[in-house]
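Of the protein chains in this complex, one is absent; all others appear in place.
Chain naming follows the written order as A, B, C, D and E, and within any one chain the residues start at number 1.
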Amino acid sequence: MDKSMLADMESLPEADRQRMSAMMEQLQIRDSLRMYNSLVERCFTDCVDTFKHKSLQKQEETCVRRCAEKFLKHSMRVGMRFAELNQGAATQD
Amino acid sequence: MDKSMLADMESLPEADRQRMSAMMEQLQIRDSLRMYNSLVERCFTDCVDTFKHKSLQKQEETCVRRCAEKFLKHSMRVGMRFAELNQGAATQD
Amino acid sequence: MDKSMLADMESLPEADRQRMSAMMEQLQIRDSLRMYNSLVERCFTDCVDTFKHKSLQKQEETCVRRCAEKFLKHSMRVGMRFAELNQGAATQD
Amino acid sequence: AANISPDVLDKEQIFGMAEKEMEYRVELFNKITHTCFNKCVDNRYKETELNMGENSCIDRCVSKYWQVTSLIGQLLGSGKPPM
Amino acid sequence: AANISPDVLDKEQIFGMAEKEMEYRVELFNKITHTCFNKCVDNRYKETELNMGENSCIDRCVSKYWQVTSLIGQLLGSGKPPM
Partner (left out) sequence: AANISPDVLDKEQIFGMAEKEMEYRVELFNKITHTCFNKCVDNRYKETELNMGENSCIDRCVSKYWQVTSLIGQLLGSGKPPM
């Protein structure tokens, strides 16, 4: 589908292309907010397990920092591999 | 973002405010349907585990009732705490 | 809600009905793409557990094929039961 | 929100409600499918067919899930399920 | 995307951002609700009421979840949370 889709896109007049890129921008905003939400959920679930205090304890905070940093590095690596595979699929067929 | 967002909102003409509140209403409907769906899933998963009968057994029904009631009470409590924290964040900065 | 909804629908002019069916088509496309995504996730999670190789091993591939086929058969069966229950609910009240 | 303009907004609301209802049904179907697969189907995938035990489990699972849906609908909506 | 047409697109962007923000808040609330239910509430459902231990666990759980949200917001946005 990729190529036909992109071909269609290039044949569109300027106004439509603006609309398209506005749409993509909206999707990206939504996606990064969702990513943020699910990162918080993951690190909270993995790092916070006792509820004797109302405030985050020192070792919980350390755990959350490492979790977030590790997840972001992981996510970037997946992104690179994913892009390579997408490119391979596009040139292949 | 809150305050700039809300400021923008108040400066909008009547027609736009109506559109905005219609949008919020749509989001609320969708959200309550999703909440309903996920409440059913949770209580079903926690309470129903044997499939020797086609009909819900008495103790399963009791479990589902308690699950739903407990979840709703929980959800209301979270909502109160969440609102307090949102308010604190808004007045704080 | 079913019946009032459907009644409203039939009273709509042709243009609106076209718009409605376009909307349903869009939802169906989105839904089948989501179904595809979650089927892949399930079969990957259940069948692939070692990462000594870059390529899918024979027994992993067999597992994925069976998983997908079993899931599709399951999904069709659920669809039949679901349709019966929906119909029962519509004629009942 | 019922007392705004008569024609245009009402139509938008009908479309909006129909869309939400479709989404709700699709999500319900997906949740039943996934939950009953987890409860009934052996995930070691030793074969391609669903066996008799799995099939009857699926039928009962869908039936019970439906009952839980109406039960909770009654609890929430004082007498009638949301849809 | 700031230098296109002044009025029309800006309005659409305001609506779009407001919608995304609402969705974000709803999703955050749902995730807190589900996560804290899993962490704090006994899912054998022997009774209908939340007991004192559960209630205090819920309060602390929401509070800590909120702190994790701002902590990660700081890490991501170099100083300020996304919202």
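We adopt the following convention: a residue touches a chain if its C-beta (ideal position, glycine included) is under 8 Å from a C-beta of that chain, and two chains touch if they have at least 3 such contacts.
Keep in mind it's a predicted model, so treat the numbers as computed, not measured.
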Contact residues on chain A toward the hidden chain run 1-2, 5, 8-9, 12, 16, 19-20, 23-24, 27, 31, 34-35, 38, 42, 46-47, 63, 65-67, 69-71, 73-75, 77-79, 81-82, 85
For chain C, residues in touch with the removed chain
18, 21-22, 25-26, 29-30, 32-34, 36-41, 43-45, 47-49, 51-56, 60-61, 64-65, 68-69, 72
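Methods note: only the chains that are shown with their structure count from here on.
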Farthest chain relative to chain A (centres taken as mean CA coordinates):
D
At what distance in angstrom does the C-alpha mean of chain E lie from that of chain D?
26
Cα-centroid distance, chain B relative to chain D, in whole angstrom:
17
Find every residue in chain B that makes contact with two or more other chains and list them.
34, 38, 47, 65, 69
Listed in rising order, chain E residues that touch 2 or more other chains are 17, 23, 40, 59, 63, 82
For this entry, which pairs of chains touch?
A-E, B-D, B-E, C-D
